[in-house]
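Heads up: the structure comes next, in structure tokens.
With one protein chain removed, the remaining protein chains of the complex are shown where they sit.
We just call them A, B and C in the order they show up, numbering each chain from 1.
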Amino acid sequence: MSAKIRVTVWNEFRHEKKNEAVRKIYPNGMHVVIAEGLKKGGFDVKTATLDEPEHGITDDVLNNTDVMTWWGHVAHGDVRDDIVKKVQKRVLEGMGLIVLHSGHFSKIFKTLMGTNCSLKWREAAEKERLWNIAPNHPITEGLGEYVELPNTEMYGERFDIPTPDEIIFISWFEGGEVFRSGVTFNRGNGKVFYFRPGHETYPIYHNPQVIKIISNACKWAAPRSFIKDECPNAKPLETISSKNVDFGKAGVLQNN
Amino acid sequence: MSAKIRVTVWNEFRHEKKNEAVRKIYPNGMHVVIAEGLKKGGFDVKTATLDEPEHGITDDVLNNTDVMTWWGHVAHGDVRDDIVKKVQKRVLEGMGLIVLHSGHFSKIFKTLMGTNCSLKWREAAEKERLWNIAPNHPITEGLGEYVELPNTEMYGERFDIPTPDEIIFISWFEGGEVFRSGVTFNRGNGKVFYFRPGHETYPIYHNPQVIKIISNACKWAAPRSFIKDECPNAKPLETISSKNVDFGKAGVLQNN
Amino acid sequence: MSAKIRVTVWNEFRHEKKNEAVRKIYPNGMHVVIAEGLKKGGFDVKTATLDEPEHGITDDVLNNTDVMTWWGHVAHGDVRDDIVKKVQKRVLEGMGLIVLHSGHFSKIFKTLMGTNCSLKWREAAEKERLWNIAPNHPITEGLGEYVELPNTEMYGERFDIPTPDEIIFISWFEGGEVFRSGVTFNRGNGKVFYFRPGHETYPIYHNPQVIKIISNACKWAAPRSFIKDECPNAKPLETISSKNVDFGKAGVLQNN
Partner (left out) sequence: MSAKIRVTVWNEFRHEKKNEAVRKIYPNGMHVVIAEGLKKGGFDVKTATLDEPEHGITDDVLNNTDVMTWWGHVAHGDVRDDIVKKVQKRVLEGMGLIVLHSGHFSKIFKTLMGTNCSLKWREAAEKERLWNIAPNHPITEGLGEYVELPNTEMYGERFDIPTPDEIIFISWFEGGEVFRSGVTFNRGNGKVFYFRPGHETYPIYHNPQVIKIISNACKWAAPRSFIKDECPNAKPLETISSKNVDFGKAGVLQNN
């Protein structure tokens, strides 16, 4: 591992180009605001966006990334399947993945979950309060009992995800819903954190507590090593008694 | 739900056609032996195999299946991606899925897990002992402390799967390995059970305890209803205070 | 197992005797209302209360109980430790336990959890909405997306419990909190369900949906058999190579 954790902040970066309201909040793109926030946390931060060649996720970039954050929304379908496969492979080898907000519907998250990842949603600028359910977890370091966001898009249960390994935050919404807003998953040798807050029309990533959580998550998700996938034909570690089996002549097959 | 649970036993059915040793054990295919075993359990059982049109998994078959069992090995790659997607959709709506043995590398299992599903393996006809870790679980109904199989292929840890919801069996192998041999996963509205034993050259599915476990699992995995996926724009259930936010004119966006 | 599931509804039954407001809602005690609700579900229901001899939990009662429900509040300390131990023993052997509302602080629940079981609370007759997070679980059979209670005591996170095996409900409260309101735990051979709603001054157990949930939980928690605890000195199942170890003369000790 390098001395510093190497984080690649990935952003779809489409809303910011087309929509005046979004540009007002994120003039250079959401990724720049997130990246600047993380730099203060001592990470080695790079950014990558959808419309760069290979979405900015070249083999070289991937091989030098310990943790990737992912934000996408209107263009999930434009992400190339072969690149999703590469990112999945890297996660399974150990790369941490922090999936943000509308990234719940990204190809990479759905691929790692195996489920629809659906939820209820509403844009009404309502209040959200994220309750800290895991006060001893590295991801909640430096936080209190809850984090309040005055204006957010609502995401409501049932969130169609597999049972998380850990639930870190549960959100309360002004309009009456709840949501498992911070959840962790082990996938292969890698760690995944889904974090709900964030939206293109609210200045969520300017919020220092939100950046603190993403920063904590990057530290938590950084692997100590990468492990290649293998499915080895293993020699026995103990003596196996000789077998006199006549069904199917076990062991004769060559095509396993 | 129909009065009887409707089970579709799916089999790749290639080894049995090409290999004399396998045919000796399963003359009409492995699916026939499994299906006959399940019929005694009171299920409404049908079979389907890879080389039938649409692999025997037409919309009509799928819409009338409560639980599917899946065995594949040498021809995982021949299973059509669009049919895998349909099976996944049906599982997420509620269909139970019992994945058997080398099905760990099937497209449908890997799709639902999001991981490589790799493991160690060895064909040495060695002894396996499956320890019952969940004596109060429906899947272990009628079993004792362990089940012994005198001759099996070995599968060894680390098995690259997400954290299971429940571990039902852990196997001991003569050659020195262990394996999480019976594991459950919730995916969407559906239940998945992976069960390790089974191989084309050993008469595993002639073993009454193995059939008992598969039968128990089919009962456990049967849904009480199917639920369609949706991601609704939800009306608030509570009054949301009127917001005077100037960033991004929240709620104005049309492209969410 | 008997043909019918045998449920014992346990109630502290002190508030109802002393407090006019409570008596107005539960003239014969909360246990009577719960028991009547469960009888409609086809259970063989008995009741037991704190001030009966042995709190109504004699060996005979316990040995003929498949599932016990537990409500207590002001008199947790009056429950005899030896009886708590007996109930714990029976749970670990297989008896289901449904812990209701303020039972979170009961000796039996704290003993089975190993934690403080603390939470935030407030009596303001506020609205609660329990979101159904596990639509495929037996406990949510017959329910929709959520259950609403117009007036409840609030319980808020962080609820100091071990990681539940399953989260069934998450509550939203009018005053701004959330709570894991329905959670399951395996303990020994027994199943435990903690269910939040219920209070002495609100008519919660007159609510048919609440009774439906408790009824579902009793079905889910009923064991198929009881298993006595043992810690056996086990004979080897495989040949152990003879050992020539000189440290500590392994196996010589008599006092293990």
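The rule is short, and it goes like this: contacts are C-beta pairs under 8 Å (C-beta built on N, C-alpha and C of every residue); 3 or more make two chains touch, one makes a residue touch a chain.
In this text the structure is predicted, and so the values were computed from the model without any measurement.
Engineer: Counting contacts across the full complex, list the positions on chain B that touch the omitted chain.
Structural biologist: Residues of chain B in contact with the hidden chain: 129, 131-133, 135, 145, 156-158, 163, 166-167, 170-173, 176-178, 180.
Engineer: Of the residues in chain A, which ones touch the absent chain?
Structural biologist: Interface with the chain not displayed, on the chain A side: 94, 129, 135-136, 141, 165-166, 174, 186, 189-191, 223-224, 227, 237-238.
Engineer: On chain C, what residues meet the omitted chain?
Structural biologist: 19, 21-22, 24-25, 73-74, 88, 92, 105, 111-116, 118-127, 151, 153-154, 156, 160, 162-163, 165, 174-177, 185-188, 200-203, 229-238, 240-241, 243, 245, 247-253, 255-256
By our rule, only the chains that are shown with their structure count from here on.
Engineer: Chains shared as neighbours by chain A and chain C?
Structural biologist: For chain A paired with chain C, the chains in contact with each are B, in label order.
Engineer: How would you label the chain A and chain B contact, same or different, if same means the shared numbers make up over half of all numbers there?
Structural biologist: Copies use mostly the same positions to touch.
Engineer: Going by the average position of its CA atoms, which chain sits the greatest distance from chain C?
Structural biologist: Most remote chain from chain C, centroid-wise, comes out as A.
Engineer: Round to the nearest whole Å and give the separation of the Cα centres of chain A and chain C.
Structural biologist: Centres of chain A and chain C (C-alpha means) sit 36 Å apart.
Engineer: Could you give the separation in Å between the centres of chain B and chain C, each centre being the mean of its C-alpha atoms?
Structural biologist: 32
Engineer: Counting in whole Å, what is the centre-to-centre distance of chain A and chain B, each centre being its mean C-alpha position?
Structural biologist: Computed from C-alpha means, the inter-chain centre distance equals 26 Å.
Engineer: Find every residue in chain C that makes contact with two or more other chains and list them.
Structural biologist: 129, 135, 166
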